[in-house]
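This structure is in structure tokens; I'll ask about it shortly.
Shown here: the complex without one of its protein chains, the others still in place.
Letters A, B and C name the chains as they come in the text, with residue numbers starting at 1 for each one.
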Amino acid sequence: MKSTQRSSGKPASKSTSLLTADQRKELLSYMLMAREFDTAMLRLYRQGKAFGGVYSQLGNEAVSVGSAYALDRDRDVLFPMHRNIGSHFVFGQDLDQLMVNHLAREGSQMRGTDGTGHYADPARRIYGNVSHLGAMIPVAAGFSLADQLRGITTVSLTFIGDGGAQVGEVHEALNFASVHKIPLILIIENNQYAYSTPNSLEFACERLSDRALGYGMYGTTIDGTDVELVYATCLEAVERARRGEGPSLIETRTMRMRGHAEHDDFSYVPKDLLEEWATKDPVETYITRIVRDGVMTADEVKALRETTLATMIASIDRALERAWPAPEEGFKNVFMSI
Amino acid sequence: MKSTQRSSGKPASKSTSLLTADQRKELLSYMLMAREFDTAMLRLYRQGKAFGGVYSQLGNEAVSVGSAYALDRDRDVLFPMHRNIGSHFVFGQDLDQLMVNHLAREGSQMRGTDGTGHYADPARRIYGNVSHLGAMIPVAAGFSLADQLRGITTVSLTFIGDGGAQVGEVHEALNFASVHKIPLILIIENNQYAYSTPNSLEFACERLSDRALGYGMYGTTIDGTDVELVYATCLEAVERARRGEGPSLIETRTMRMRGHAEHDDFSYVPKDLLEEWATKDPVETYITRIVRDGVMTADEVKALRETTLATMIASIDRALERAWPAPEEGFKNVFMSI
Amino acid sequence: MQMTYLEAIADAMRHEMRRDDNVFMIGEDIGTYGGAFKVTKGFLDEFGAKRIIDAPISEAAIIGSAIGASLNGMRPIVEMQFMDFITNGFNQVVTVAGTTAYRWGLPVPMVVRGPSGGGVGGNPFHSRNSEAWFAHATGLKVVCPAFPDDAKGLMIASIRDNDPVMFFEHKGLYRKIKGEVPEGEHIVPLGQARVVRKGTHCSVIAYGSAVHMALAAAEALASEGIDIEVVDIRTLVPFDQETVFESVRKTGRALVAHEAVLTAGFGGEIAARIADIAFQYLDAPVRRVAAFDSPTPFAPTLEQAVLPNAEKIQAAVRELCNF
Partner (left out) sequence: MQMTYLEAIADAMRHEMRRDDNVFMIGEDIGTYGGAFKVTKGFLDEFGAKRIIDAPISEAAIIGSAIGASLNGMRPIVEMQFMDFITNGFNQVVTVAGTTAYRWGLPVPMVVRGPSGGGVGGNPFHSRNSEAWFAHATGLKVVCPAFPDDAKGLMIASIRDNDPVMFFEHKGLYRKIKGEVPEGEHIVPLGQARVVRKGTHCSVIAYGSAVHMALAAAEALASEGIDIEVVDIRTLVPFDQETVFESVRKTGRALVAHEAVLTAGFGGEIAARIADIAFQYLDAPVRRVAAFDSPTPFAPTLEQAVLPNAEKIQAAVRELCNF
């Protein structure tokens, strides 16, 4: 009766698509938004205008987008991490609002108290994260638990890195979620590195999804560069969750194609590793597939991409025109009521 | 090359003994010490003379004794938990000293600052525990790590309950130990309950040793009522550790035959469960075996048992004659130097 | 109605659970067993396993999931089997719960409660008074009741509060202190100190178990002609500076007492505030009586030596009055 399943070792792959042409277009558009958001932020960093760390998701777009796309954004809930901007877009986050939040300008949903992807937008069912890795996993589980007590199934989707997966709270949260059959999906984004630390110094198991067995939950390891595979795997996880079968642990294999944040030259990453993974770029491979399957033409994609980048840059520029939040904001809201 | 191994599900069992008759006698004598220590403490509790919680190990003797017996007490190191008095005896702890420590009287190695099995006796390579479950597992790993840095293999043996295994620090410690191939043996003493909480509310996996896979370490689940099986399993773990193959996770299945501590009437435990496990009493079954194999006669065992109990009671009485430690001790030693 | 401190706490939680479906409890052994101290005895029968959740030994997951549930409209009450184990869920409390209102403008109406304090042979790991950590952590309310009626009234206020509340019950008071407690709805607002004994010569500002030490000291001192005022601050955060100020202005002398260890304890905060705002009214130094800076030892001889008590308060008051 246990939904436990050992992962196959070799990442699975599907050749035919579950998705309609429109859905595939949509997926690509989110992937491009994620990608060009990064391009625009990188540009800002180089201009010395970024504030705080700039954490690229280059190489991870398929995970953020494919997973969030499997959820019902009117019912389910998203707890994204630092490399999941793609999922914010899928959940309908307004671009200008996102930029203002990210850059902590006046009008930010965090009033300048925090920035980057840390914000919550309850109206869009997005809750943010804190810097402490792993801390939000029990919180995501608890969010779903509340609805479970009300007899409602609300799937929580959240993420952790190959590095963050070693935090004790991850263990407690997964075990707790499995005991209570909480509809939680945890994606372990194994992008080979945690800051400068390679997988070999982080854990000694073959697959991080092997941990699912120890919690009596479903676990699998998949190729994280294939957006439709991520989507299909998460969709199954959502369905299991809706059937009351509890949480799923999905390890996605990708490569962090840039430094931990932009200040990091990532010289500790072997060049051939980057070259190898460059051929598996999730955006480029998906474009190839989309074009091959006749969903869009190469020119259409190119145009979409250019528009997307221009939109990102324009939105950033609008955010930058805004002032920093007023100093008084710093003294407000420590408590809801006092 | 991984030493990971799935446990067989059904607890293994060995019929022939690895041990000499003298060794088997010794094992039995430690088991009886553990058992009669409990009998004597229970008596004290009923007399209202015990101080602090009285945590019985009834049903767990084979685990404490068999595991510690597999270590080399001149080289290895023991980090016992609250139901492991048997292992203290195996490591040569002086009985009177143990009682004085336990009952926190004048002359205690803890000077009255703490009591029960919490003390450390470095000369006997015993380090105690703290109440916070799981907290000493990384400490035990670190103790061995220090020797590893010096090129010496020192096996650390430590324990956690089926309940305590859900603490985040357990996860961090096991993962850390496996990455660094630290010679650590962790026994998860699954005695079906954590205080009043049954296994079903504690975890959802089939075997707690299934967690070994997620750390890339050896794991197995065994019958914890069979002292020679526990010994043999731990001996293999010690040998793996000495070969540099890192930590092992061993789940022992037993039943907590009394309440969490003596104040607890354990009415939440189904009577038939207790009856079922009563037939598997580790001490009684070992006596049967020892007698059957002609190692000792039933009368010899009976005599040994009576002497053991008398010795325990006498030692407790000597400890109780001692005064409480002097109040000034409370103000000393917060720092080693100030 | 006469109730013990423990019964008053249970009464408050039962009252709120009956009143509001969003209130639920989570902790270790709180269901079938009714909690290590039997505070939730009978709760499982009345409210069922969905609202009385027996959780695995995972303090971080327990607190974290309560935070998540509170973000989703619930009002969880978390029981720590002993408040000492909060160190295992510390990150959830200070990093997540204590910063959420500030960052997100969202309420985390969670109560984390449990037995704290020493004096009962608990050992170093079952006796800690850790309230000052949370007072220093931002965004957390901190409550330390001393009497049954306050325990009830403050618990109801805490459950209804929209901020995370750390609710420190003193295990030594659970069954020792009995008192009249209003039936049904009874609210003591957070942030209001209470003068529990009027006096003129010296103010003793205390909370939790130390209030009872101060009251015992007051009796003894009265026979010597020293008449002290005892202020029970009840909630550390928010702190009722006014009531403390009024008392010290009147008496001109201030002794601060708590059971927690002295250094960097909340007594330092109180004494510092008095030394600032009431300076010109002070006729003597501001002094503190607190535990010696050590873990709480196990043996009764040692434990009694390091913990504060009525005699230590008496001695300190005498010194201040003779200053």
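Assume a residue touches a chain if its C-beta (ideal position, glycine included) is under 8 Å from a C-beta of that chain, and two chains touch if they have at least 3 such contacts.
Note that the structure is a prediction, hence the values are computed from the model and not measured.
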Which residue of C:31, C:64 or C:267 touches the chain not shown here: C:267
Of A:66, A:86 or A:115, the one touching the omitted chain in the full complex: A:115
If I consider the whole complex, including the chain that's not displayed, which of C:39, C:237, C:257 or C:305 touches that chain? C:237
Of the candidates B:24, B:88, B:111 or B:253, the residue in contact with the absent chain is B:111
Since one chain has been left out of the picture, which residues of subunit A touch it in the full complex? 51-52, 104-105, 108, 110-116, 118, 130-133, 163-164, 166-169, 194-197, 201-203, 268, 324-331, 334
Touching the hidden chain in the full complex, which residues of subunit B are there? Just list them. 109-111, 113-114, 118-120, 122, 127-128, 130, 132, 135-147, 149, 154, 156, 168-169, 172-173, 175-176, 179-180, 333-338
Just the residue numbers, please: which parts of subunit C touch the chain that's not shown? 84, 87-88, 90-91, 94-95, 98-99, 102-103, 124-125, 132-133, 135-136, 138-139, 236-237, 239, 256, 260-261, 263-269, 271-272, 274-277, 279-280, 282, 284-288, 293-295, 297
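By our rule, only the chains that are shown with their structure count from here on.
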If every chain is reduced to the average of its C-alpha atoms, which one ends up farthest from subunit B? A
Let me have the rounded angstrom distance from the C-alpha centre of subunit A over to the C-alpha centre of subunit C, please. 41
Averaging C-alpha coordinates per chain, one finds the centres of subunit A and subunit B separated by a number of Å equal to 44
Between subunit B and subunit C, what distance separates the C-alpha centroids? Give it in angstrom. 37
List, in ascending order, every residue of subunit C touching at least 2 other chains. 55-56, 58-61
Residues touching two or more other chains, restricted to subunit A: which are they? 168-169, 172, 175-176, 179
